[in-house]
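Since the structure comes first, as structure tokens, the remarks are kept for the end.
Shown here: the complex without one of its protein chains, the others still in place.
A and B are the chain letters, set down in written order, and residue numbers restart from 1 in every chain.
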Amino acid sequence: MNEIIQTTVGGLTLGAQYALMALGFSLAFGILRVINFAHGALYVVGGYVAYFVTGQIGLPYVFGVMAAVLATAAIGYLFELFIIERRIDDHLATIVLTLGLSLIGGAAMLGLFGPQAVRFPPVVSGTLQLGGVYIPYGRILVIVVAAFAIAAVYLLLYKTQMGGALRALTDDREMAIAMGMRPKVLFPLAFAIAAGLAGLTGALVTPQFSLAPFVGEHVLMISFLAVILGGLGSLPGAVIASVLVGLVESFVGVYVGGSWAPLILFTGILVLLVIRPTGILGHRTVNA
Amino acid sequence: MPETSITKDAAALGSRKRGLARAMVAPAVAIILVGLAAATPKFTADPFLLSFVPTVLVTLLAAMHVWLLLRVDLLSFGSPPFMAIGGYTLALVATNYTSNAFVLVLACFAVPALMALPLAVVLLRLRGTYFALVTFVLAQVVMLIIIIAEGPLGGSSGISGIPPATVGGTEFGAGGALVRFSVAVAIVGLVVAAAVAITWRRHFAALEENEPLAASLGLNPWIYKTLAFVVGSGVAGLAGLILINQLGNAHPDSFLPLSSVNHLAAAVIGGASFLGPVIGALLLSWLVHTFASQAQLSQLFLGAALIIVTLFARGGITGVVGDLSRAGAKILGRTKTTRLDEGTNGPKGPRNAEKEDTVTTARERANDRTPLGSPRQVVETGDVVLAVDGLSKSFGGVKAVNDVSFELRRGDVLGVIGPNGAGKTTMINMIAGAMTPTAGTVALLGKDVTGWSSQRVSRQGLARSYQQTSVFRGATVSENLARAKSFSRRWATDDEIADLLRSTGLLARLEDRAGDLPYGLQKLLGLILPLAIRPDVLLLDEPAAGLELSERGRIDQLVDWTVERGTAVLLVEHDMDLVRRICPRLLVMDTGKTLDHGSPDSVLNNPEVITAYLGVVDDDDVPETANSSQQEEMNHG
Partner (left out) sequence: MHTSQKGGTLLLAGSLILTLAACGADAESESSGGGGGSGDCVLTLGTLGPLTGPAADFGLSMEAATKFVAWEANQNGGLQVGDQTCTVEVSSYDTGYTSAGAATGATEFASQGIKFVVGPLGATELTGMKPVAARYDMLLDANGFGREALEEEYPLVFHLGPGPFVWSGPIIEEAKKHFDFETAKVIATNDESGDDIAIINEEKFAEAGIDVTRETYQRGTQDFAPIVARLMRGNPDVIDFASSPAVDAGTMMKQLRQAGYDGVFARLGGESTAEILRVAGEENVQDFFYYAPVDHDAEEIVALKPDFKEATGMEATGISLGWIPGARTLLESIEEAGTIDDTEAVAEVMRENDLSDPTLGQGVWTGEEQFGVNQEMSWPFFMGLIKDGAEPTFTELSAD
């Protein structure tokens, strides 16, 4: 019984981390209809910026995290404004553009920091023991930040004017423009938030795991899974799907082992796409 | 009339042959270039160069996979899994059955292609963005399956000691023999890809440029996407064959999912010409080799190149070269000959005269037929061809169309009017198959077509035009027609087409790019295309919008033309003069509901109708500016 509780707790912890990872990706698609292939690279850049500020410069971790968020948000803003915006209506072109960004980002990190994992020790160590169940404090920190981030994004989108404008632009761009909203101002901002979320996740999570130029691939895969499973364009869907993915990984990992967890997940996704292409909570789309 | 049918037919035939020959140039050059590589062993025995050739060929075929799918507007990260299927097929067949080269080539194409077929059924139902993501996931899945399957596929250790391909006594495992075999396999792949790309070039081009338009003219996107996917997977399988034959062992590490990014880069940077993958593969292989010890540099270059090409050079390297050579040819004064020039007194004279001719003819015609302002008589003309019953569409809580019903008979012209936002376009979209109704039925020639896709409805005998211009803007006028002809079920006669073109003034501009035409002509071309497929029902969505008042008479002619041939026409319009001229019956819509139905006189004097239109009863509707609407084109459906 204890084991089941531990496994569930592990799964939820993992799910929260994945939710934070997938949030930025889902936001980019939900608002801009852009599949951001650079999401994993931005995660890595966030990690390295935090590493540099904390490890090399020597400032406290909080500054490292802030620097990571600002750096990735800036990259996102500029990239959207000057590059993505020119091809915003062409879905394939935006994929290729973000792919280009991901290659450049990865190359930069590879060139600056080398191919091997760097030492980025977690600031918070120690484990919380709650009656036979253990959770490292570092994980708790990630869960707390994830919860805050999700809440913040929700509030932004549904309770602020800017959020309303963003949602209007997504639903009917022409109409929104006619009503005075300015996508050229709002879209870069939205992408900056999405990128900043990726950077935040990197800064928080890489100390728990490892930081090297190639660790972004896994993050990208998880984001794909969460977003396909949860339905492209649905933020709550992405969160729920992330938690599900975490739980599946945890249970299959403990009770079956080996490489079955990813296989089950991927196959499940393919099956789901046959039965319900819009995912768990996705929007039904026009036939075009 | 200066044109005779014979001249026109011969000219049309000549253009088709020219088009075909033109389409074959790039593939021929590509195949020859690859064939040249087979001569490498004659000039050098350097082991590195001899192994570099097969490596480039592998990248070439993998890039070709991506290229084929880009031609149908799909982005595929599926090159590694299908290469793996091909490579492992080689491993299993060569180890257990035979290493005969012909059998191997056949198997390594067929097995991936056959496996792609059921996948196509699943994946191609999805939108393009899903497709890209899922092929990315697919690459991982195939790797996992290979590793977990252990036994038969060698698991994580792979299958080693694979005998090389043989023909008779010759083994193709090393040195010059390996190069020749690899070249031969690559040529097979290129020939197959070329055959598909050339045979269906119009379908692919139409799909890539404007899928909704193509579907509305009768093209079934699913068939051609599946074709591209299946053939592309076979081609990738051949890439796997070359690779594993060279290595002698099949291992999961040789098919890393991320290599798809390289293949994609090669295809995109190379460009849309058939030569694109060749250029791209050469570039990529050179890059990877040169910067092997500084991977970050080649990665940086690739990333930058992808961005630059996507922003500034859509056609890739081959596109840039093509543009430059076209510009160069223009400078040298060697312009393309138009068919009208052959045998007549030079370009300027007859063409200008002809233009004037058509304008005068149009006016004469307009004046001859029915005087402006007097309504056409209502004539009970025939069977019901379109029956709409209780049609409704809700978006969330909003009812865009609410319980609309009417009938159209052969020869009818029904005008649908109403203020903006009344749901007129939505209604057309539902009937034409671009949107699924929430409730109600649509019957075409007695057959229930409710919820059918636009290409299915089109094939059943319905055509539509669009509010904004909807033509294939990158293609010439004659090419636009050729495309529509190649995928529609019915087609007007050459004479009829010539008549339509002449009366709209397009006959003089057959070799001009549709996108370069003035807005009015584009609009008219966009009306001719659905007319030319000889529908039983024609839905026109604001055909006069954007046309100068003087041009609007052509709408009358076009409608007359098609009504004469038994078509029933539904016409959504704001231009009341036009509506009064050609519509014996009107349907008024407001906020999704039918407000009134009857003759123009009665309807337009209905106080409710006037109220609905309060303040907006004006003949001089300002046409939408070309820029914004042209950008939106078909994306809203």
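Here is the rule we go by: a residue touches a chain if its C-beta (ideal position, glycine included) is under 8 Å from a C-beta of that chain, and two chains touch if they have at least 3 such contacts.
Just so it is clear, the structure is predicted and the values come from calculations on it, not from any experiment.
Novice: Which shown chains does the hidden chain touch?
Specialist: A, B
Novice: Identify the residue among A:Leu70, A:Ile83, A:Ala117 or A:Leu156 that touches the chain left out of the display.
Specialist: Spelled out, the listed residue whose C-beta touches the missing chain is A:Ala117.
Novice: Taking the full complex into account, find the residue in A:Leu14, A:Val45 or A:Met181 that is in contact with the omitted chain.
Specialist: Considering the complete complex, A:Leu14 is the one touching the chain left out.
Novice: If I consider the whole complex, including the chain that's not displayed, which of B:Ala39, B:Leu117 or B:Ile610 touches that chain?
Specialist: Only one of B:Ala39, B:Leu117 or B:Ile610 touches the chain omitted from view, namely B:Ala39.
Novice: Residue by residue, what part of chain A touches the chain that was omitted?
Specialist: Counting only chain A, the missing chain is touched by 3, 6-7, 10, 13-14, 17, 115-117, 119, 127, 134, 136, 209-210, 212, 214-215, 217-218, 249-255, 257-259, 261-262.
Novice: Where does chain B touch the missing chain, residue by residue?
Specialist: 14, 17-18, 21-22, 24-25, 28-29, 31-32, 35-36, 38-39, 41-51, 55, 147, 155-158, 160, 174-176, 180, 183, 243, 246-249, 251-254, 256, 292-293, 295
Throughout what follows, only the chains that are shown with their structure count from here on.
Novice: Under the stated contact criterion, what part of chain B meets chain A in this complex?
Specialist: Touch residues, chain B against chain A: 70, 73, 75, 122-123, 125-130, 132-134, 136-137, 140-141, 144-145, 147-148, 211-212, 258, 261, 264-265, 268, 295-297, 299-300, 302-307, 310-311, 433-436, 453-454, 628, 631-632, 634-637.
Novice: Once bound in the complex, which stretches of chain A touch chain B?
Specialist: Checking each residue of chain A against chain B gives 29, 33, 35, 83, 86-87, 89, 91-93, 95-97, 99-108, 110-111, 115, 174, 217, 221, 224-225, 227-228, 232, 258-260, 262-263, 266-267, 269-270, 273-274, 277, 285-288.
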